[in-house]
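As you look at this complex, bear in mind that one protein chain is not there, while each of the others sits in place.
Chain naming follows the written order as A, B, C and D, and within any one chain the residues start at number 1.
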Amino acid sequence: MNLAKVEKSTWIYLAISLLLVIVPFIVTGRSMQFIIIQFFIFAIFAMSYDILLGYTGIISFGHVMFFGIGAYSTAIVMNRFDSTILSFILAIIIAIILAAIVSLIVGMLTLRLKSHFYAMLTLALAGLFLVGAEKWRSLTGGNDGFTFSLPEILRDSQSLYMLCLLSLVLIFFGLRRLTKSPFGRVLMAIRENEKRTESLGYKIVHYKVIASVVAGVVASFAGVLYSISLRFVNTSVFATDMTIDVLLMTIIGGVGTLIGPIIGAGLVEFAHHWLSSLADVHWIFERWIILYGIVYILVVIFFPLGIVGTIQKKFFNRQNYQKKKQQNPRRKLDEGRKEDEDELYRNG
Amino acid sequence: MSSLLRLNQVEAFIQKFHILHDISFEVPKGEVTVLLGRNGAGKTTTLRTIMGLNKVSKGSINFQGEEIGNLLTHRIANKGIGFVPEEQGIFGELTVGENMRVAMKKEDEQTTKRMEWVLDLFPDLKKFWKKPGGALSGGQKQMLAIARAYVNENELLLIDEPSKGLAPIIVDKVTESIQQMKEQTTILLVEQNFLMASKIGKKFYIIDDGRTVHSGQMDELKEDKVLMKKYLGIS
Amino acid sequence: MDLISTLVINGLATGMLIFLLAAGLTLIFGLMSVLNFAHGGLFIWGAYTGVWSYQLSGSFIIGIIVAIVTGLLLGLITEKLIIRPVYGNHIQQILITLGFMLVLQEFIKVVFGPNQIAVSPPAFLQGSFYVGDVIFIKYRLFIIILGLLVYFVSMFILKRTRIGLIVRAGVMNKEMVQSLGINIRLVFMLVFMVGAALAALSGMLHAPYSGVIYAEMGLEFSILAFIVVVIGGMGSFSGSLFAAILVGIAQAFMAYYVPALSLAVNMLLMTVVLIFRPQGLFKAKG
Amino acid sequence: ACSDSDSTSGDSEDNTSSSNESEEATAETGETIKIGVLASLTGALESYGDQTKKGFELGIEYATDGTMEVAGKKIEYIFKDTETDPTVARQAAISLLEDEEVDFLVGSSSSGDTLAVTPLAEEYEKIIVVEPAAADSITGSEYNDYVFRTARNSSQDAFAAAAAVAGEGVKIATLAPDYSFGHDGAKAFISAAESLGAELVHEEYADQAATDFTANIQKIIEKKPDYLYVVWAGANTPWNQIVDMKVEDHGIKVTTGVADIATLPTMTALTGMEGFTLYYHTLPDNEVNDWLVEQHKSKYDGAVPDLFTAGGMSAALAIVEALKQTDGDTNTDTLIETMEGMSFETPKGTMTFREEDHQALQEMYSVTLEESDEFDYPVPVLKRALTPEETAPPIMNQ
Partner (left out) sequence: MEAILETKDLSIAFGGHVAVNGVSVKITEKKFTSIIGPNGAGKTTFFNLLSGQLTPTHGTIYFKGRDITKLSTTNRTRLGIGRSFQITNVFPNLTVHENVRLAVQSQANVRYQMLAHFNHYKQFKEKANELLELVFLDDKANSLAVNLAHGEKRKLEIAMLLALETEILLLDEPTAGMSLEEVPAIIDVIKKIKGQEDRTIVLIEHKMDMILGMSDEVLVLFHGELIAQGTPEEMIENETVQSAYLGGQYDEQLT
């Protein structure tokens, strides 16, 4: 690989990753580490959602089913087998294979539907998984759930931190490459205009199914990490609330940006923690959920594109503006006017 | 003849961009007045501004002696101004009939009569009465858009490029219908089809870069090759 | 036979309750294409304010009126503050209405306290009677009647007046509708308010039916309402009625014959409907 | 107002003074015992969390005679909100164990939250006193040595119910929500009732979110049992419909557990019913309860303590009693040894932690729901106190 060709942003992301490696040596409190670990896990989950929502334009209300599959696979395997690294690897493999199979079937069954309907259908399917987990009590322990043990190394907060960070970084770069690959570009085209993509000679259902399998597998992996971070699982891993949370993280961060969902996950995790810990400052913080709700409302009104989306748009505009100034020799209308016009179209 | 509509030094913005700089013209009652100008000159924006779909930032728009410059769109429409927009504005999921029903302000005898007249003019619409507007062919949509404006009793009609995408024979029909229509209603027309415009228009204004730069009688313009080249790109 | 009649009647009542909630959603989601997740919030506010005034005044009718007024007012506020900036953008609608849902739900606890509140039907609707071996619960009959009333009134307004068309047209092209001389903002606001009032009304009616109200019930029921609207075909009132009754009766029968599946029956119904008839039962192919 | 994570020994007026005293005492020994309490202070189970919190505070006050000290050590307690979310519960528990270095955990309002936390007790080798989560598995299949439970478990409820109604040849049916809580409860009831000679004619499980129970009730009516035992928790109650379906007219007696005060109004229709409860403020006649009722009333605008107020208090009493016996020693092994088999006085009478599974055995009360002059809803009236032995659940952690 030619180093000079690597994008500048890659270096920035790598530098941030390195910083994050140092964090657990500074923040040694395990409870803070736990919050950061949750942030990593939900960042992975949110990125997987972004592949669907942001890059392919699919709204799913049932994404949590893959997360749950990952969580339960791990918990059940670790509960039934010895708590060794080997069974952990087995758990991951099972989680991924199951998620891939389920997302493939779900995708092939449902991705031909129009957006609303697809969303509702996935909601229903995730609901069925939830019911399944509640009813199949011999396997899942019902809604109370069950605990399980882990090999020593995974119980250690620092090594768990590193594992989650490493997963996050690898998955981030992996997905980023995916979105910038020719395949990823077609996904974006599908998001923009399905029919047109089809008439360019792409089979959109294939793309959607592949995208949903990728998203499903990544979500399942997030579920694996989630259950080992809790060493416990119950039916809440299939709850619609979880989909809603991850949806909000993605939107707040900015859909279709990949880094946005990570930031969104961080914000939601920390805001949640922070707001609920302010309870003795003022009674309103006891009802922190109200503030939480207000934050969502304000984000939509003031940052409709999400945080990263808004920043990118500003940046993109400026960049383009400068480019315009240099080029464009044949121009019929007078300069100033045209400038306005371009600007104006972009905002329109 | 008194003028029904008078624009005086109208300026308008779209978001923060100055699109109309100085538009001034008069539409005399009972005539067809034509706005001409090249692509992007501001013709559509002018019509939209009259309709209240764009804000007037300066200047005045006077309709029947009354300032309508900053009224809300539906108020303006209810003063008796009909509008056929450039992009047709068909309600795709409503049937042709429902499109017409949304447009009809009253259901009295007059309106029924007018409806019959319109359907005679465009029999295709009658044929596809129950078809969703979105499933119409390009030209049929254009007819529907015109029909919706014809069905109400209006003082003034603003029509933006009615001939776009129409078969020559339909263009004839539309031309003829406008000629019939102008007996009762004043018309302000934007048209790229010069042939059609010159047939029905009496007075014209040329808009360039958001300014009314020239005006005159349509008959004279036909002869004035220089002017046509300069503002309309026709040689 | 008696068993079946009992199941059908009770399923019907459940269905009507779902319909009342779905009716508001059909207006808002089906006609205006607004994904309003705060619908459940309007539902609980209707229930709480209605029950509060019902218990204070002792009059059930006053309770219903207060619920409706609450619905109208909240609808007004919701439309102006929350929905207006996001017409036409589903993703933003989801986020903003979910946020508002959280606010509405949590605010209930601030105003009315966190405990559940027990509600019983007014005296004249209490109890049940037998006709042959079939049991009729008075309050349920009342709900069935009220549901039908709402259905016919709404159908009349939508079919006999232009309003339904105008709303749908307004969603497709707001400017054009305005250019036709219609104050679409006002129309949208009114429709939204009516939808909200229906939600609030159904909350109030639901209270004596389930015997108790609690802040979290909003979201649960609004998901059910969404399902019903989808099964019926978005924007179709008759579709919603049919789907709601279908779900109600299916639940009753499932609870009797295959209890394990009764929780899943609405999901299963929707899955089947969407796979075989994606546009919903009562809608022509779009 | 209640607030989470307030590190309290001076949360309210009257123990501010006591904590001032204790500060001096602390200065002498220089040691504090910290207790972390996990409860649902917001979210769906918020009212339970609130009860636990109030009860716990009063419990410490009572056990230390207002000194907030035991064996010369100051007691400090910290509440954390679990939001009824296992992730948050675990995070809160870690923060209590790590950042606050608590000596005990208490909690939590939901069984799921509790199960997410009990492994941490084992890992950090700290005792967790489970209150008020009721799932059998906490002291059963998911048991570890650090778990002690002052709350009753589902089986105890069932045994109490069985003791109240079952007998030779009595036909019974059950109606329960279709999830772990319901299944645990129904199963335990059935085995307890059968051991008393009753005959099970039907087991019915209804969707936990159901609002229409007519089909379920219809089925039960058809099976003609003598008693219908209903296990129910959650806001959607079947009571009205049971009455509307005229179950009693078919000669079926309904029985159930009476839960917290907020649910009593929903049971108006069941007035006259025989059932059981684990606490109602008028029921247990003992010194501790008298104190609790009086203090609670004076502190909270005349409101009486509820189900889990007594529970929260019991948890506090258990901890203080253990500390008294170890003379303030917080060594976990010593504590476990002490607490196994330990008896302590609570508002619900004498409780004893069973050695095998650390489940506290406790009195339960067989009651009748009767109209009251004071309230517009029925209240439980004591028929008979069931001894701890009578309601002792099977040991399930082997």
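By definition in this document, contacts are C-beta pairs under 8 Å (C-beta built on N, C-alpha and C of every residue); 3 or more make two chains touch, one makes a residue touch a chain.
Note that the structure is a prediction, hence the values are computed from the model and not measured.
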Which displayed chains the hidden chain touches across the whole complex: A, B
Selected residue (touches chain absent from view) among B:P28, B:G59, B:G97 or B:G165: B:G165
Residue touching the undisplayed chain, where the options are A:R80, A:K114 or A:K180: A:K180
Touching residues on subunit A - with respect to the absent chain: 177-178, 180-186, 188-189, 192-193, 195-203, 206, 210, 320, 323, 327-330, 342, 345-346, 348
Footprint left on subunit B by the chain that the document does not show: 38-40, 86, 124, 127-128, 131, 135-140, 142-143, 161, 164-173, 192, 194-195, 232-234
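Here, only the chains that are shown with their structure count from here on.
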Chain whose averaged C-alpha position falls nearest the assembly-wide average: C
Separation of mean Cα positions, subunit D and subunit B [Å, integer]: 77
Computed distance of Cα centres, subunit B from subunit A, in Å: 50
Whole-Å gap between the CA centroids of subunit A and subunit C: 32
Shared-contact residues (touching 2 or more other chains) in subunit D: 178
Subunit C, residues touching no fewer than two other chains: 109, 260, 263
Complex contacts: residues of subunit C adjacent to subunit D: 3, 6-7, 10-11, 13-14, 17, 109, 114-118, 120, 127-128, 130, 135, 137, 206, 209-214, 216-217, 220, 248, 251-253, 255-256, 259-260, 262-263
Residue ranges of subunit D touching subunit C (in the complex, touch as defined): 44, 46-47, 50, 178, 204-216, 218-219, 222, 235-237, 239-241, 244-246, 262-266, 268-269, 377
List of subunit D residues in touch with subunit A within their complex: 1-6, 41-42, 81, 83, 85-87, 90-91, 94-95, 98-99, 111-112, 115-116, 118-119, 123, 135, 137, 141-142, 178-181, 183
